[in-house]
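Dropping the structure in here first, questions after.
A single protein chain has been omitted; all remaining protein chains appear in their positions.
The block that comes next holds chain A.
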Amino acid sequence: MPAFSCAFPGYRRDLLVIVFVVFVGIGLHVEASAPAYPSHGTEGSHLTNITNTKKTFPVLAVNYQHVRKPFEIALWILLALLMKLGFHLIPRLSGVVPESCLLIVVGLLVGGLIKVIGEEPPVLDSQLFFLCLLPPIILDAGYFLPIRPFTENVGTILVFAVIGTLWNAFFMGGLLYALCQIESVGLSGVDLLACLLFGSIVSAVDPVAVLAVFEEIHINELVHILVFGESLLNDAVTVVLYNLFDEFSKVGTVTILDVFLGVVCFFVVSLGGILVGAIYGFLAAFTSRFTSHTRVIEPLFVFLYSYMAYLSSEMFHLSGIMALIACGVVMRPYVEANISHKSYTTTKYFLKMWSSVSETLIFIFLGVSTVAGPHAWNWTFVITTVILCLVSRVLGVIGLTFIINKFRIVKLTKKDQFIVAYGGLRGAIAFSLGYLLSNSHKMRNLFLTAIITVIFFTVFVQGMTIRPLVELLAVKKKKESKPSINEEIHTEFLDHLLTGVEGVCGHYGHYHWKEKLNRFNKTYVKRWLIAGENFKEPELIAFYRKMELKQAIMMVESGQLPSALPSTVSMQNIQPRVIPRVSKKQEEEIRRILRSNLQNNKQKMRSRSYSRHTLFDADEEDNVSEVRLRKTKMEMERRVSVMERRMSHYLTVPANRESPRPGVRRVRFESDNQVFSADSVPTVHFEQPSPPSTPDAVSLEEEVPKRPSLKADIEGPRGNASDNHQEELDYQRLARCLSDPGPNKDKEEDNPFMSC
């Protein structure tokens, strides 16, 4: 369509195409569903005539009913995603308006369109919402919850979640009841319990909306975790209050016993939810311990166990959200130690994908439901609700912060309080809870209208203005920092230091208990839940391995040495004094090995498939420390089988890697080494680190034929060995490097390898 493309500039054209497709889609959908019934009739008459006349064979026939449900679902999801795509094509819009607003507007448009056509627009079914759309978002949030800031602020978060929500609910419910008593409003039929029910529905901060808006403003970690944590943990309160008031309003009266039972119910709901989540989390961790042979299904375990946790707790009317959070938090450290890197990436991306789709669908449906739902508008009620929401939130935050700051070391400043108050957005959970109210509830429509208005207000007004306000007030933003090994070292160091000083003070504080928990974890829990011998691995080493893995993958993917490699300095710069000097004895040994290998080299070259045992079979007799090599061989065999399997899965490694300058190559050589030595040192075997060895092992093999001249530079007194011997030596070196360095006498041999 050249003419078309010339007529409009780039993004506008894409947008128009998308809108066009969307309208066609809707049109198709509506049209297709419309003649569903009439076609049924003709089919019936068709059948009766079949004995009489021979009907022509239908070459092409339309049977929409057959695929109706999946078709509609797929179409809706496609619509949602196309909309999301469209927004990001308009450059300025996504910067000003948060995505959630745009999606609601689209929902409104679509709903309006459907209504105009004459169809009944679909409403956000509570069943669908609570069982399908909400879990992915919460799981995503819970699995990737930053644990450290969360646990440091858990007290504050709980106070906001529980007491804040209670305050909001009662304040709003009470004042609305007082409002309804006023004759002029015309709502005198509304009793206190109904108002309190309404208050409890509307008072809860919504995690979906908070996530959607806060993700875009990159606010500092403290405020983010406070608002977000509150939105997650207030679910228990909401569930209890909702059920409580629902029951009461059916019965009509409240006794002290009921109130007491309500409080007990709260603890049961929240702690029970957490318990259910933790149980499933441990089950998931335990299962992941055995998945080393079936890596492909690992992500599924994560998802399914979490979903089961959610459904189980919903079954008992416990807090599903808290179960999901607990499940994700509990299983994460153990599962991540067990699953392969690819499974981890898959889990991450699937969670992000599903939560993204869910969020989009939720907002669009919210818009559509607004158009669809039965409305009962009462100016006073609705406006008062909106104002009261804001007022109660602000008062609650200020009051609670005043109390909390007495106990906090890092006090909450006024700016923090403002953002916490302003960021208390309401969303789809409130709507769904309102929708769940039985139809017999006479105020249902009014409540729904008010809820929708509040949601619109918070999402549109507060959502859109929070970003400029953050800029205006110069609130601290999130610090973008790469994970740095120095920070990790010092974090651990500081933890131990503070624990120690607490010990000196005789003070059993935060760090003391954390230390106790860590020790308990290490001695008892990790033993059961982590595969192989990994459980003994301390965090620092796990962190280091992950970093090396990332770097290795980066290198393999880029196909050549990236210029942005962090080590613009090399080991040379840190340790130039350690010049590799091979002792006389070692030189003799090396020469002997070289001489004895001279005969075998031609054979070796041909059989240089990537299977190492053939090489070492011959070497075994020659080598000095037979024991060491046998151990090496065992290790290699294990690794070879894993590696060969992995190699087929892994990225294609370019066969000819050009490494321009010796200096550069040297650097890479060093970090290769570091990968090996870091992996190989724990004598216990583990399968997982093979991924890091794989790309580097392959690269090293590829590199070896090209390196002989360089080798001559590095390992000085190597002298006259021919190229082939170089390769032998390299393989041997590789083997030694991969095995446990063993007792100290080998250290000197390793040194030249490592530190040149």
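As a convention for this text, contacts are C-beta pairs under 8 Å (C-beta built on N, C-alpha and C of every residue); 3 or more make two chains touch, one makes a residue touch a chain; residues count from 1.
In this text, contacts and distances are computed from a predicted model.
Student: Looking only at the UniProt record of the hidden chain, which name from "Elongation factor 1-beta", "Calcineurin B homologous protein 3", "Protein ROOT INITIATION DEFECTIVE 3" or "AP complex subunit sigma" is the right one?
Tutor: The missing chain's protein name, per its UniProt entry, is "Calcineurin B homologous protein 3".
Student: If I consider the whole complex, including the chain that's not displayed, which of A:Asp191, A:Asp258 or A:Glu492 touches that chain?
Tutor: Of the listed residues, the one touching the omitted chain is A:Glu492.
Student: Among A:Leu60, A:Val116, A:Ile256 or A:Ile409, choose the residue that contacts the chain missing from this document, as touch is defined above.
Tutor: A:Ile409
Student: Return the single residue from A:Ile147, A:Val501 or A:Leu517 that touches the missing chain.
Tutor: The one listed residue touching the chain not shown is A:Val501.
Student: Which is it among A:Glu215, A:Asp258, A:Glu515 or A:Glu589 that touches the chain not included here?
Tutor: Touching the chain that is not displayed is residue A:Glu515.
Student: Which residue numbers on chain A touch the omitted chain?
Tutor: Residues 409-411, 479, 481, 484-487, 489-494, 496-510, 512, 515, 519, 536-538, 540-541, 544, 547-548, 566-576, 663, 674, 677-678, 681-684, 740-741, 750 of chain A touch the chain that is not shown.
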